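Only one protein chain is missing; all other protein chains are in place.
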Amino acid sequence: MRKRRTGTTVCIYTFLVLGAISCLIPLFWLVRSSFMSTEDMFKLPLILFPKKLKVQNYIDVFTMVPFAQFYANTIFVVVVNIIGALISNLMIAYGLTRIEFKGRKLMFSLSIGTLMLPAYVQLIPLFLEWNWFGKINTFLPLTVPAFFGNAFFIFMLCQFLRTIPRDFDEAAFMDGASYPLIIAKIIFPLAKPAMAVVAIFQFMFTWNDFMGPLLFLNDMEKYTLAIGIRTFISTFYTPWGVLMAAATLTILPLIVLFFIAQRYFISGLTLGGIKG
Amino acid sequence: MKSKVFVFISILIVIGTGFCFANGQKAVSDDKVTLKYIYWGSPAEDAAVKQALSDFEIAYPTIKVEPMYLPGDLDGSTYNAKMKALAASNTLPDVGYFRPEEFGNYAEKGYFLKLDDLMTRDGMQESYLPQTWLKIKGNTYGAYSAAECQVMWYNKKVLQEAGIPLPPTDYTEGWSWEEFVSILKKITTDSKGKHPGDIGFNEKDIVRYGVSYDLWSSMYYPSVWSNGGDIIDVDGKTVLVDKPETIEAFQKLADLMNVHHVMPHMTGGTNISPLTMLANDQLGFYVTGQWTLLDLGTMKDLDYGVAALPIMKKPAQIYVSGVNVVFNSSKHPEEAWTLQKWMMDPSKTLDLYTSGLWMPTKQSYYTDANDLAKWLDNDVHPEGFKEAVVDSMAVAVNEPIKIRNINQIWGDYLNSAVESIWIGDKTAEEALTEVAVKIRNSDLLQGSY
Partner (left out) sequence: MSRTKIGFNTKRQTLWGWILISPLCLGLTLWVAFPMGLSLYTSMTTWDMLSKAEFVGFQNYIKIFTEDELFLKSIKNTLYFTFLSVPLQMVVALCGALLLNSQVKGKGVFRTIFYLPSLIPLVVSSVMWLWLFNHQYGLINYFLNILGADRIQWIDSKEMVIPSLTIMNVWNIGNVIIIFLAGLQGIPNDLLEAVDIDGGRYYHKFRYVILPLLSPIILYNMIVNMIKCLQLFVEPYIMTNGGPVNSSLSFVLHIYNNAFKYGKMGLANAMAWILFILTMLISLIIFKTSNQWTFYEGDK
């Protein structure tokens, strides 16, 4: 590769740093507020850095609501969802892009069509359906659908699989490999970055989901974090400091996890394979 | 690296699965009667309700209560969504809170237990405030879970610094509107210490405001009524929002923001709390729901008081609250009724009242000196609370929840019309005359329940 000019490098760094700052400022605001009393947050001129850290906010998070339990519930639901999403979507996407059979185009279009359904109105029929199965107030309605594929991911994986040259699997066919074997041994390693993205996105979808848990769960000890955080937001008096502390606690492990994982997910992309 | 991630994920799975099974196996195996009690509220209210419910279980060892807590939300729509889903799937709880705006709708369709016979049997009718019982077509289907109304808090320090004498507390002796506005002007200051009306006053740089009014439907009524106006007649068919008195009341409130500059603009969904401004000495008066006392009471550094609401033409008050109902689908109506009575009895759930969240619905707690002392004699309720708030319940009118579609009339028409007055886009006359026509032309005026 040609050596880059210093000017370009400086330019890249400047933009990276600027971008990073604008990403970080709201988060700084969040963390800063989580250590403040609500009163201090409303002082003028604004207090940018609290002089005395109010750690009590973090203690309150756990005493005001069963936050640890919310945490465990959320992790459980998220993990099951990720497993489901990884298995089902790769299978489906492979079937849709790599095998020629009648009806695959139709199924692809149908699946894409589901993207366009407004989720909030679908919830009520879904609720009725799960009630019919007798599984309201369990984690099943929040986890099982993940094993049936998700149009977002199917679409995305299809797009990715299309960038992988066919020679790889065709060579394997020649050697007499079966489809599951090809998916597991050839496609999965090649699609690892995309799978990582699926995992992260599924994480986010599940982590963010508010209406689902709200409708499907009845007992507080089954609630997830999204509802847990919502309990702090009140029309009349929101304990902002505690709310911000709860929010910080919610995202902190995610940040750590993502930081560890991104090296594996993104940097470790299988450059060699695709470049063939 | 790979293996580390793998190990991490495996650990998560194990933890997660463990919790799942732990939850799944929590089954009740004895033959107690189990009641589901549904309610909303802040974490503080949740704690208070859970305490009351567990006290109930101790008093009635044969009944077990499963609390079903839904987090508080902006307009009750998530609570209503959940309730509708439960109703549509025949899985309603036994007893609990109910959103007032939906009460008539469900009552009419037979979702609630008719309470009249039980009330007569237990002598409940007379011992509670008459506004408490909610009747549809002559039958009682529910009761307000508390008596709640509008109040005006003030920050003593701010008033002293502005040189204002302590305000009147007798609700019939409240300030006239003109007096009120002139006092607010004395309180409001910009960063250079100037007041509205002074030369060089900068309305964009105000550091202390005179007043903040909560701007949502239930909180408009007392002002409108005080001026002799109304929104929609109780018959549910006559639109009164373009009555001159109503228009004048809204214009007066808007002028606080746009003409006199004594009130901050408070639009948007989740408002940043005026309570905090009060605590920070950035606000003189705060006109809001009396339940904010729960949070006010926890602000140890704030010296607050309560004043009589300003009077436009006559004293007015609103009676507003969540509703308590027993669901018709309950398999244990007798026990559910017992629980509802328990939740309505201030002596059983005194914390909810002494903390300032609720006011009792029971008559004796307004008239009997002993009972009054039980909930008013504490650090939370400021001096004058009885004259300014408790006594004002004598003129309190129920929030008009029996008008059909009132929720949508507000949501689709009135809220945005009123908002355009607040932000100064239109005068009250323009906005309200216009919206009145629209409401009359809509199909929402269907009478009342």
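Which chain is which? They are A and B, in the order written, and residues in each are numbered from 1.
Assume a contact is a pair of C-beta atoms (placed from the backbone, for glycine too) under 8 Å apart; a residue touches a chain by one contact, two chains touch by 3 or more.
Here the structure is a predicted model, which means the values were calculated and not measured.
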Q) The chain left out touches which of the shown chains? A) A, B
Q. Which residue among B:T238, B:N378 or B:S416 touches the omitted chain?
A. B:S416
Q.
I'm checking contacts with the chain that's been left out. Which of A:S37, A:N57, A:T97 or A:N131 qualifies?
A. A:T97
(Q) In the whole complex, not just what's shown, which of B:F56, B:Y69 or B:Y106 touches the removed chain? (A) B:Y106
Q. Which chain B residues would touch the chain omitted from the figure, given the whole complex?
A. 74-78, 80-81, 84-85, 87-88, 102, 105-106, 109, 111, 204, 264-265, 267-270, 272, 405, 407-408, 411-412, 415-416, 419-420, 423, 425, 438, 442-443
Q: Could I get the residues of chain A that touch the absent chain, sorted low to high?
A: 1-2, 4, 8-9, 12-13, 15-16, 19-20, 22-27, 29-30, 33, 41-42, 44, 46, 88, 91-92, 94-97, 99-104, 107, 110-122, 124-126, 128-129, 145, 147-149, 152, 154-156, 159-166, 170, 173-174, 176, 179, 193-194, 196-197, 200-201, 204, 207-208, 210, 225-226, 229-230, 233, 240, 243-244, 247, 250-251, 254-255, 258-259, 262-263, 266-267, 269, 271, 274-275
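Assume only the chains that are shown with their structure count from here on.
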Q: Let me have the rounded angstrom distance from the C-alpha centre of chain A over to the C-alpha centre of chain B, please.
A: 37
Q: Would you mind writing out the residues of chain A in touch with chain B in their complex?
A: 38-39, 41-44, 64-65, 69, 72-73, 75-80, 83, 124, 127-128, 131, 136, 138-139, 211, 214-215, 218-222, 227, 230-238, 240, 257, 260-261, 263-264, 268
Q. Which of the residues in chain B come into contact with chain A in the complex?
A. 1-2, 4-5, 8-9, 12-13, 15-17, 19-20, 23-24, 26, 36, 42-44, 46-47, 66-75, 78, 81-82, 84-85, 88-89, 91, 207, 214, 270, 272-273, 275-277, 279-280, 282, 288-289, 291-292, 294-295, 299
